[in-house]
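In this view, the complex is presented without one of its protein chains, the others remaining in place.
Letters A and B mark the chains in the order given here, with residues in each chain numbered from 1 onward.
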Amino acid sequence: MIDAATALTRLRERRPLVQNITNYVAMDVSANVLLALGASPAMVHAAEEAADFTSISDALVVNIGTLSPPWVQAMHLAAERANTLGKPWVLDPVGAGATPYRTQVAVDLLRRQPTIVRGNAAEIMALGGAAGTRQQGVDSRETADQASDTAMSIARTFGVVVSVTGPVDLITNGSSTYRVANGHFLMPMVTGLGCAVSAVTAAFAATEPDPVMAATAALAVYGLAGERAADGAQGPGTLRARLMDALYLLSPADVAQGARIVAV
Amino acid sequence: MIDAATALTRLRERRPLVQNITNYVAMDVSANVLLALGASPAMVHAAEEAADFTSISDALVVNIGTLSPPWVQAMHLAAERANTLGKPWVLDPVGAGATPYRTQVAVDLLRRQPTIVRGNAAEIMALGGAAGTRQQGVDSRETADQASDTAMSIARTFGVVVSVTGPVDLITNGSSTYRVANGHFLMPMVTGLGCAVSAVTAAFAATEPDPVMAATAALAVYGLAGERAADGAQGPGTLRARLMDALYLLSPADVAQGARIVAV
Partner (left out) sequence: MIDAATALTRLRERRPLVQNITNYVAMDVSANVLLALGASPAMVHAAEEAADFTSISDALVVNIGTLSPPWVQAMHLAAERANTLGKPWVLDPVGAGATPYRTQVAVDLLRRQPTIVRGNAAEIMALGGAAGTRQQGVDSRETADQASDTAMSIARTFGVVVSVTGPVDLITNGSSTYRVANGHFLMPMVTGLGCAVSAVTAAFAATEPDPVMAATAALAVYGLAGERAADGAQGPGTLRARLMDALYLLSPADVAQGARIVAV
């Protein structure tokens, strides 16, 4: 069984340093989410130093949201270093399927075997070549279950964990599969919250050796904080501010009580 | 007459995908404003994919706030594609007049005939070559009416709609001119809110065929949300969070009642 409460305790005790090579839009919210949760964020992406920084980090996030060739070069250098040193890294294939360039970059990074791939259903389906659905920006309305087959196929083919987020999330390594039912409908109305959960996933992967457990605990903790933040929020603006408060205030006991994780 | 309430209804029904090639400072607030309003934002600017993304977008924003040569290249590629496909696009000439490079880039983009140019009075005056006023950052203290002649001249010369924002906004296509008196004095104390209204203008232009009506409805809806957000805000920090809430909560009936639009 997934013990998200213990995973949160361990994360806060170790305060992992998480390197983010992420998009311009999500940098601010990702860093704030990591700090509020109890991790230590750093945004380092220049090819001149990205891999050096990976060497001193506990985990790495590679997010292609606002990709460009110099950044893609740094993503590969950092991912290669993470693999060499056995450090966990998370790929967030933002907007995969939207343009040929973006899809190709996402697939090239997937071939480097990230520890965990975290995306919405449309991104995961595009990544797996299973669908040609029009990408409505980066906020998909598909459900994670619709991407279930593709997720399992990616997991088995590439030896990675796939974490598909949506109203109900689905996490699989191709054999063990979990669903997480935490979260709130207002969360997709705030930009970057999907990207930030990829950073949270990396923070849990830094301190929890089993990547399925790490990815699952991350979604339960984050979604539960979102639920608490939404309680009393008037809309997406106050929700965002309150989400940082909720992550900061969330206790392992809250998680033990509120996590809605089921094995499939 | 401008029916901003109906324009808002239509926007939310169609949920347009708005591509933003915008500055680093305003990306976060622009994306959040678009989501809260009911549109779907995407920030895509690499030359390798910018025009491909324009092909699947409903509208485009080109904002030169933190310009650099690779981005300017992508701006031209995306604007050209938008023109080819007949998709609306908005130029925000942030800080035009502040440096020779910036002014030249703004003029080059204006020559590509955006659907709408949205700026403050100093930017519009600099763009029209009508003034050599010192640029005080990007938050001008000039009034929109002072830029009225320049705005009409730009509109007629280039065949564009010009939207000049300030305490009272002025929108013109060179023949029809409107003023919008919505908004709150605290709004310029939050960074990026001017840039974000350019994104809102693009969202309305995606779903409202008359660009004068789109630009005018955008300013009324946005300004009205700002008024509601300011009611109860202690200062610019809480105003920003509450603006997202207000955009999310604003109903077409609110707009019908609160929009202060007058034909000149």
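Here, contacts are C-beta pairs under 8 Å (C-beta built on N, C-alpha and C of every residue); 3 or more make two chains touch, one makes a residue touch a chain.
Since the model is a prediction, treat every value here as computed from it, not as a measurement.
Within the complete assembly, A:A246 is the residue of A:V200, A:A230 or A:A246 that touches the hidden chain.
Only one of the listed residues, B:A147, B:V190 or B:A203, touches the absent chain: B:V190. Interface with the hidden chain, as seen from subunit A, comprises residues 15, 17, 24, 27-28, 31-32, 35-36, 40-46, 48-49, 52-53, 56, 70, 229, 240-249. On the side of subunit B, touch with the chain left out of the figure occurs at residues 23-25, 28-29, 65-69, 95, 98-102, 134-139, 188-192, 233-238, 240-241.
In the analysis below, only the chains that are shown with their structure count from here on.
Per the C-alpha superposition, subunit A sits rotated 120 degrees relative to subunit B, a value rounded to a multiple of 5. Distance between subunit A and subunit B, defined via averaged C-alpha coordinates, is recorded as 32 Å.
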